[in-house]
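Here you go, one structure.
Note that one protein chain is taken out, while the other chains of the complex remain in position.
Let's look at subunit A:
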Amino acid sequence: MITYALYFTMGCFGLGLLFNLLLVVRGPGQADRVLALDTMVINVIALLVCYGILQGTAVYFEASMLVAMVGFVSTVAYCRFLLRGDIIE
């Protein structure tokens, strides 16, 4: 039963990733693209945790933690680059 729920959840987040990719391509402005990439990172974290439950190991928590950190830093760096034209002043 947990397996089927996991398949459903992973399908939902995978479909969400496709929607986000569509917004990255279509997005009218730079801010929309940054937002879509940020959402993609959040969806990937959820997918990784789901895969960890499916495999029954705790290894994927470290991976999702790293993905969360890298995603936050990259979002802030991209926005700062657009705001100031420079990342580290």
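One rule holds for everything that comes next: a residue touches a chain if its C-beta (ideal position, glycine included) is under 8 Å from a C-beta of that chain, and two chains touch if they have at least 3 such contacts; residues count from 1.
Here is the rule we use: contacts and distances are computed from a predicted model.
This complex has a chain not shown, and the name its UniProt record holds, of "Electron transfer flavoprotein subunit alpha", "Multisubunit potassium/proton antiporter, PhaG subunit (TC 2.A.63.1.1)", "Glutamine transport ATP-binding protein GlnQ" or "Dihydroorotase", is "Multisubunit potassium/proton antiporter, PhaG subunit (TC 2.A.63.1.1)".
Taking the whole complex into account, subunit A touches the unshown chain at residues 1-2, 4-6, 8-13, 15-17, 19-20, 22-23, 28-32, 34-36, 38-39, 42-43, 45-46, 49-50, 52-53, 56, 58, 61-62, 64-65, 68-69, 72, 75-76, 79-80, 82-83.
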